[in-house]
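Please read the structure below before turning to the comments.
With one protein chain withheld, the remaining protein chains of the complex are depicted in position.
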Amino acid sequence: MEILHNIYIQHYLALSIALFCIGIFGLLFRKNAIIMFMCVELMLNAVNIALVAFSKMHGDTDGQIFVFFIMVVAAAEVAVGLAILMMLYRNMHSTDTDSLNQLKG
Amino acid sequence: MIALAIFSIPLLLSLLLFNSRSNSNKLALTGLMTTLVVAIVGKVLQSYGHIISLDVPLIDTIGFHFSLILDGPAFVMVLLTLIAGIGILYSIDKEIQNANRFYAWSMMMIAAMLGAFMAADALMFYLCYEWALIPIFFLILKWGHGEHLSKITMRFFLYTLFGSLFMMLSLLYVHQSMAHPTFEMNAMWEAGKALTAGQQGWVFAGLFIAFAVKMPVFPFHSWQPSTYDHAPIQGTMLLAAIMLKMATFGLVRWALPMVPAGIEEHGQWAIYLSVISVIYASLMALTQKRLKLMIAYSSVAHVGMISAGVLSNTDQGTVGGLFEMFSHGILAVAMFAVYQMIESRVGHDRMNEMGGIRTSAPSFAFLFFILVMGSVALPFTSGFVGEFLLLQSLSNTGLGLAALAGLSVILGAAYMLRGFQKMMLGGKAIAFSALSSKETMILSIAVIIVIALGIYPNILIQLIQNIL
Partner (left out) sequence: MEKLVALIPLFPALGFLCITFLGKNMSKTAVGTLATAMVGISFVLASLVFSTQLHEGHATMVKVFDWIHVGTFKVDISFIVDPLSSLYILFITGVGSLIHLYSIGYMHEDEGFNRFMSYLNLFVFFMLLLVLGDNLLLLFVGWEGVGVCSFMLIGFWYKDHANNDAAKKAFVINRIGDLGLLLAMTLIFIQCGSLNYNDLMISGGDIASLGKWTTLAAILLFIGAMGKSAQFPLHTWLPDAMAGPTPVSALIHAATMVTAGIYLVARFSDLFAMSEMASQVVTWAGVITAVMGASIALTQNDIKKVLAYSTVSQLGFMFAALGMGAYSIAVFHVVTHAFFKALLFLGSGSVIHAMGGEQDIRRMGGLKNHMSITYWTFLIGTIAIAGIFPFAGFFSKDQILAHAMENNLTVFVLLMLAAAGTAFYMFRMFYLTFHGKFRGTHEQEHHLHESPATMTTPLIVLAIASTIGGFIGFPHAIGESLHVHHWLDHFLSGTVVAAHSHLDATAEIILALVAMGVAGGMIYFAYNTYVSRGINALEDEEINSGLHKLLLKKYGFDELYDNIIRKPIDYIASGLHHWVEDKALMNIVDGSGSSVKGIARLLQGLQNGQIITYLLAMIGGLIALLFLI
């Protein structure tokens, strides 16, 4: 537990930023829709970490309540998103985003 | 309530026709005749003091009412719509595909136009004005003919739709200037008059552009010839006889009472434009080789005259304008019916390639000649009364303008007689079967109306002036 006292807010934020950036870059540079989807989750969780860390620092629970909301939304998102991905795969036989360009004007 | 009946009988019939299969022609004609009877009965009742108008608030926050009145001008236009409508639907001479839908769209268009003529609420006028576009769009697209049909229909639709937006802007501007915004007619008039002349000028500009596109007035007319040409003939009749009257009627009903100062001080350009339109369209008619286009351009010339005379804002102008609208509506139906008769027999409408029809069908030539005379505004035809009053009104603005517009008297005679001569006269007689009794009936009734109104115009003039 000793070590926990030496972990300050900066460390949490550093982790959060790192995760967020991994998420963003993954989102930007991967073509596979499932991986992109996971990257989005990663970004959400990065935000969650930051929120919890701030919540701890300030000593109130607002941030943690937010986290719950985010997790609920993320769960819903997973349900809908995966369903969309399933349908996409069934119709296109691929989850490569480059081939998903039929909505262009 | 009677006003509501006039509006809703065609509308309900239209919905019924969408789902019916048989006898659509009889059903539609009966419906229109019933409506005509209802309208006349309503007018008679009104003269005995019955209230036949209707006013139902729909959206209170913006002051939008479903409001119908049947005053003199509205009644005359309703009469025109119904009489011309009966004539148009009666003039169909061959089997149409999907006839019930054709009639349904036509009836819906008539309902929309009736709504626009009877509207006592600016927003309602605007909605009906735009609503009428939808049926005619489908009528042209589905029953039209010729190359590039969809392009031409699209051009017509977008152009007129675009023009109307300016009317919306003007109406909204007047609307928002009120302390308690409402679209009710009298309130709109008062609010419009309360604006400064400069503001009124802008409001008028917006209104006029919208109407100018629909009428059409040079240089906003370029949608018209090709649309008239490719539309089914009944669609052309609906457009020329009734639909463009919504625009000229709009001038009388909305522009004149709402922004008189704007017209007088900043709206003279519209009169000049209308006069240019008269001459330009007459010249265009002079160059046409085809009957249908010639009639189309002559219609532009007549409408330009109406616009110029009405905007001069005198009693004669308003009454003459409404009179001419009625007369032109009847003449337009009859002229396009003549076109249909010729086209269906000869197979084309290139005037140079015809001749001597008078020898084969003298009574047709006789009726056509009277219509031509009505169209060139010969005295003792309805065309004369309207055009004379309009010219009289226009010369209040300027005798020179009246002289310029009057040139159409000469040019009109030149192109109409040239067309008549090429088709009907001459030695080489092309085969031309005699008119059927139905065709004779249509032309005869038109001729009777044209002459009766020419000899005794007071009957219509009194109706117009009867503001209840």
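All chains are identified by letter, namely A and B, in their written order; residue positions are counted from 1 within each chain.
Simple rule for what comes next: a residue touches a chain if its C-beta (ideal position, glycine included) is under 8 Å from a C-beta of that chain, and two chains touch if they have at least 3 such contacts.
Everything numeric here is computed off the predicted structure, so don't read it as measured data.
Among B:Pro57, B:Gly198 or B:Pro219, only B:Pro219 touches the chain that is left out of the view. The residue from B:Leu16, B:Leu29 or B:Val409 that touches the chain not shown here is B:Val409. Chain A residues in contact with the hidden partner, per the touch definition given at the top, are 24, 27-28, 36, 97-98, 100-105.
Residues of chain B that touch the chain left out of view are 155, 158-159, 219, 221-223, 280, 283-284, 286-287, 314-316, 319-320, 356, 358-359, 373, 378-380, 384-385, 388-389, 391-392, 395-396, 399, 402-403, 406-407, 409-410, 413-414, 417-418, 421, 424-427, 456-458, 461-462, 465.
We adopt the following convention: only the chains that are shown with their structure count from here on.
Each chain gets a centre from the mean of its Cα atoms; for chain A and chain B, those two points are 64 Å apart.
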